[in-house]
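Right, one structure below, let's go through it.
Every protein chain except one is present and positioned as in the full complex.
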Amino acid sequence: MKKRSFLERAALVPHLVWMILFIVAPLLFVIYFAFTDSGGSFTFSNITGLSNYADIFLISVLFALIATVVCLLIGYPLAFVMSRLKPSAQRVFVLLLMLPMWISLLIRTYSLLAMLDNGGLLNALLEKLGAGPVKIVGTPGAVILGMVYDFLPYMVLPIYTSLSKLDNKYFEAAEDLGCNGPKTLFKVALPLSKSGIISGITMVFVPSISTFYISQKLGGGRFDLIGDTIERQFLYNNARNIGAAISLVMMILILISVAVMNRFGDDDGGELIV
Amino acid sequence: MKKIIALFLALVCVACVLASCGTSADTVTLYVYNWGEYISDGSEGSLDVNAEFEKYCAENERIKQLTGGKKVKVNYSTYASNEDLYAKLESNTVSYDVVVPSDYMVARLAKEGLIQKIDVSKIENYQYIRNEFKGLYYDENNEYSVPYTYGTVGIIYDTNKVSVKDAEEQSWALMWNENYKGDILQFNNPRDAFGTAMFYLGIDVNSENEQDWINAQRILKSQKEVVQGYVMDEVFNKMESGSAAVAPYYAGDFLSMYEDNNDLAFYYPKEGTNVFVDAMCVPASAKSPELAVEYINFMLSEQIAIANAEAICYASPNKLVYENTDYIAEMSEIHENAMEILYGYDDSKMAYFYDLPDAARKTMNDLWEELKIENDKGVAIYIIGGVIIAAVAVIAIIVFISKKKKAKAY
Partner (left out) sequence: MKVLSRIYMFLVFGLLYAPIIVLVLYSFNKAGTFNTYSEFSLYWYAELFRDSVAIDALKNSLILAALSSVIATLIGTLAAYGIHRIRSKTVKTVINSVTNIPMMNPDIVTGVSMMLLFAAASAIPFLKVEMGFGTMLIAHVTFNLPYVILSVLPKFKQMDKHLTEAALDLGCTPARTFLKVELPSIMPGVISGLMLGFTLSLDDFVISHFVSSSDFKTLPLYVYNQTAHEVKFSMYALCALMVFAILLLMILVNFAGSDGKKANVKKHKKTAAAEK
């Protein structure tokens, strides 16, 4: 019995070493840089200086929130409809939903830009139809649209997974017991797919709030989000300390909100759907 | 299925081993870090300069001695601004052999010891550099750099969208013109962006007075309303596809864009503008500095220099190019005034960017950061509206869920 427990511990060793070296240590560096100045002495000025970035935090949270809600509003009905199809059709549509996720996000965003740009295909089409050009790129709408477009599958898939487990009988029973359409939706479908909704929300919100590519391309660099600001501090301004402070605050905010979300998701969390 | 996967993995692993064998021991890699779209790279039937250099190394006795007969491979990568380059060199986690910073960045890198001295007497083709480009302010003794190209900033506009009257004014004011709201592009780097504003306001672009920079920032802020985006090389796509109407960019790049979109036109703003020299340097951390010097020499040879000048359309400080009749004919074919635009500008209106003292640079960077993170009020209102809806939706869901929870508890 002793021997076995030794083996059990030994199996954990590589992982523990890796964890300490490459998960814990990097985060300690973030904390270290966030609380030191460029000379290496302790300071709070990076953190207090973040008040300059309050706007950025606000706007990023708002953009990500709107994108998440829009994804939910579009994605939920889609997932619901998909989960009520014939099994063979379901499989086809799930694969169709996953296909865009296989194509690099950069390319997808860029081809969206090629469509929406002032001289892009959409405007060429509108011109032919006689409608004036619509200037989309460089507006907040474009950034949010980009987020919704890029991350919609991440919302639909988990919801679909939890809905597809439900038997049709639930809905039939609800209707037999006198529930109308909306009531069935709110009283039966929504509560039963809660865990899917919550992982969907997390999977859309986190990448949305930290993106920098979408805002650079579709926002034309006019709307700095947290991601842009962090990227600029590290790769352009050489201001690692401020960059680390912003990263730290964002990380804490996100970890807290994810934890809160998981609270709502009952305790059947840990279910991974990608 | 499992077997297929195992087979697949085995194949990939074999491929890994093979791939790593092929490139390691018997080659020397030369790391070149250059601006984007800044070399003749073999696309559209042009000469592939880096491949030519690899061939040249295989044949040249002197280089063979240098490398001990190993094959030379060029690793070419690109950056979008001088500051990107500086951040990379300063971070010290990557090493390059040849870099091509602009004048003021050459001065700064030399001052901070990030580039090393080059003995130009060992570069045989250095004799072809035009005398105007020797001993310039950033490298008075020609110790650190060899000019690669030079150029000027002007305004590119779309003749379909910009009225003749506005264009005829030939002023920086076009970039602040409300009529073209949402169609104007601005540089996405502080030095050039502040440059446009300072030339427009008639302020010395190398000012050390904080107030000057604040004034410039004020009008950059006011410009944010009309700007479609802050871009660097994305400008090519934007202007060629007609997605933007007004953009400040480099004269040489205008010619490249004109090749694809004949509706574009170009002028030098009457208030004055920026002239710059991009020069080849060898970073202090270079692993093969001698091979780097050979590369620089190669870039100055006639055929290569012409291929580059024709591909990137910038003005060349190389006599062999400037005086070559084929080159002149080729450029004139692109645009009838090409030579005039590239070489015939009014010197008295041109200003170099100098390497700013630390304090002024910090002021500029801080003001730029402030500009970038400020969001216009129009947006705020737009957003708050959306947010209220979003918040309500989210709260509704949360309340709903928690209610259910309570209901369950009973």
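Order as written gives the chain letters A and B; numbering starts at 1 within each chain.
In this text, a contact is a pair of C-beta atoms (placed from the backbone, for glycine too) under 8 Å apart; a residue touches a chain by one contact, two chains touch by 3 or more.
All values derive from a computational prediction rather than experimental measurement.
Asker: Among the chains in view, which touch the chain not shown?
Answerer: Within the full complex, the chain not displayed touches A, B.
Asker: Tell me which residue among A:L50, A:I74 or A:L166 touches the hidden chain in the full complex.
Answerer: From the options A:L50, A:I74 or A:L166, the contact with the absent chain belongs to A:I74.
Asker: In the full complex, which of A:A54, A:L96, A:V134 or A:V260 touches the chain missing from this view?
Answerer: A:L96
Asker: Touching the hidden chain in the full complex, which residues of chain B are there? Just list them.
Answerer: Residues of chain B in contact with the hidden chain: 2, 5, 9, 12-13, 15-16, 19, 29, 31, 33, 36-37, 43, 75-78, 80, 91-96, 232-234, 236-237, 240-242, 260.
Asker: For chain A, which positions touch the chain that isn't shown here?
Answerer: Answer for chain A: residues 3-4, 7-9, 11-12, 14-16, 18-19, 22-27, 29-30, 33, 74, 77-78, 81-82, 84, 88, 91-93, 95-97, 99-108, 110-112, 114-115, 119-121, 124, 149, 152-153, 181, 206-207, 209-210, 212-213, 217, 227, 230-231, 234-235, 240, 243-244, 247, 250-251, 254-255, 258, 270, 272, 274 touch the chain left out.
Following the convention adopted for this analysis, only the chains that are shown with their structure count from here on.
Asker: Spell out the part of chain B that touches chain A in their complex, as residue ranges.
Answerer: 81, 83-84, 86-87, 90-91, 182-183, 188, 224, 227-231, 234, 238, 241-244, 365, 369-370, 372-375, 379, 382-384, 386-387, 389-391, 393-394, 397-398, 400-402, 404
Asker: Residues of chain A touching chain B in their complex?
Answerer: Interface residues on chain A, with respect to chain B: 52-53, 55-56, 59, 62-63, 65-66, 68-69, 72-73, 117-120, 135, 137-138, 140, 186, 190-191, 194, 197, 217, 219-224, 228-229, 232, 235-238, 264.
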